[in-house]
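A single protein chain has been omitted; all remaining protein chains appear in their positions.
The letters A, B and C name the chains in turn, as written, and every chain counts its residues from 1.
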């Protein structure tokens, strides 16, 4: 199967039915790059305005509304040695009375991000900024894509600040290399967008950024015809998972849980009783983001359990 | 240090300033039992009404309001071979329009739980009930206490259905053997209650029950004088964690996150800037429960990160 | 029917199964007083600790669990000429990023409330405090009870900071003189508590206080045997209404709406289709409070509509 090499020259900060930049057939691979959330490329230069600029859209041959797009995330690798982040927890994620205790940035000073050194071979992300008591804090590199998805339903063009059934700015740590993602298709060609790489992030992206960095991305595309799903799904080596994107977190959890039950019924031969009983004792959850306009909650189930009856 | 053996003869379904059953000094251990959430003991017989009946309260010598109670959970072991559970996901945890698709119990029939075999030596929990397509589904035993805590603030007596700053029905999978728990003290003697053992549960306890079973519990008590915390804290071999108990999940997350930042500032030598930056890139979350009147969200941080600067 | 005059000498800050202070038969009236939320009486002197101290409990003759208590609120009148309030909107009720823009009190200074003059005959509440640009702002007197209810289910004693199916700190402006309130009975004698008078408040009690003042209260008690309701109900001259007490506001609204549909089906001869259609086009909502641990949402329906078919 061919691998398409694509170097983007313009970027979108909405996900919608924009002019495709390349056509890719199911089975093909795509090797491309993504600038960071602030529009900075592999050299650190700002080449496009910030706000999660997207590479794409890619037209997937023969994809039609009602199909399911499959993305094998084969490689997500920082392509520069420095990332940046915010300085602390967003005001919305602590108790309201505690907001005055946060170290909020001085509004009269120009804002500068915290800087982190990224070492792909050592697998580390190390704090470079000297202003804190954390010294050269070293965290494990865990590269991921914060924002990707397909053109949404109803002819919409939606800001890359948020997310929905079409994917978007889910900011979930689990979208790392080795994972397979499933997305609903709403328009002919699906129109795939991707960007917003993080060298790592907390659960919830509670500072409003991960360690933001430009990326090299390689993925293989597949297509399942006439397969309707309602929310992005995925799987890694050990688990299948579903995502719900909404506010509040309670509703995101409802979406993800409902999608998991549907999956169990549709693809694993379970009736409502069996799917409900399995889910009720065996699922786990992960928090994607609790910062963006839509939050993301992920519902997971171990493949080892599914293997017992499927 | 002595170990107190205590066999309960009466139980409470509120957590409040009830008459203590035993006095325990800091440093002492307690070996006792807890009936299951339905009031059934090691023989499976219902010996007290259901609704998370509690063993206790235990009066901790010299504990005063403003102190912090320490519980080393040394043993949480099912003391019978059979547990029970609900049949599926609660109506509140799927999309509202999907509720009619759930396999809801027939209201005209007496309700019978699903039954599970518990094997402590094999470390398994195996579905016995034959009505499903799951066969003899076998899940890993992961025994925990769903409900424990101390008498709450303001002289309240609060149902064991819910939780708060004092602990209570948090239904968090992480309260398993090997964990140390920290609780605020609101009344003289703290007044410790415990019960509601689960052989396992999903994140969120989304069916409204885990695999409910009576337990043998052994814990060692300690006390830190004049140490004020606002929410239950804990630690396991790898992580420290904080819990927030509230609705909606967003507020529970705010409580847990705020408590984590306070902990970092109070005990790990960090200023607001450093604590915020560390939390914003490094915390993870776990969902305790999303079924009880108060939900429980847990904020976690790896000790390996803390060891770099503390 | 007799009117019982009762002057309280001690107060409770939990609502629970405390020793009754007086027995009242259905049909009887009660004329009593309530200190303000801070424990200050008609002279302005603090005679009991603050935190919504309650007058009562009153034992209602023959009230049993499963009955419905009826309270005719005949008089709620400030019995002193001065009330107090907080200074502004609580941090939880603005956008989190806007919290630093609020005029938060200086934590290093002792807190003093804003002071208001209350004129019962003129029907006005006038700002006395000179520190603002509002001058002698004059608002209409609209006296109400912020907190009242009966002993809750399951033997609980619950702080007067919050509310539930038993009533409690609902802080709803609509609980004014002329209104009839319906409460579920959970314990023998119902055990009625009341207090927390406001000369007025905003919807939502968004500052955390109304204009707090001690009150003279007269009410007539009735009892409907074997009438089960799930949430406090009420009616005024023009409307029937139901209250839901929970967090978040979305859940409080669900409770109130569900209770309204039940009421329409139980007492107005409607089937599910008719009750749903009427509610879906004709209800209005009022926000009780969005400050207390449980929020209060009120669902209302005009009696003029009900009169067309009932």
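Rule of thumb we're sticking to: a residue touches a chain if its C-beta (ideal position, glycine included) is under 8 Å from a C-beta of that chain, and two chains touch if they have at least 3 such contacts.
Bear in mind that the values here come from a model prediction, so they are computed numbers and not experimental data.
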item	value
Which residue of C:75, C:138 or C:176 touches the chain not shown here	C:138
Among A:247, A:265 or A:302, residue touching the chain not depicted	A:247
Among B:25, B:47, B:92 or B:224, the residue in touch with the chain that has been omitted	B:92
Of C:1, C:237 or C:273, the residue in touch with the unshown chain	C:273
Touch residues of subunit C, complete complex, unshown partner	85-90, 93-96, 98, 101-103, 114, 127, 131-135, 137-139, 200-204, 206-208, 210-211, 248-250, 253-255, 257-258, 261, 269-287, 290, 295, 305, 308-309
Subunit A, residues in touch with the chain not shown (by the definition above)	13-14, 16, 51, 153-159, 161, 246-248, 250-251
Chain not shown, touching residues in subunit B	90-92, 96-97, 99-100, 104, 248
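Here is the rule we go by: only the chains that are shown with their structure count from here on.
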item	value
Touching both subunit A and subunit B (chains)	C
Whole-Å gap between the CA centroids of subunit A and subunit C	46
Subunit B: positions in contact with at least two other chains	248, 250
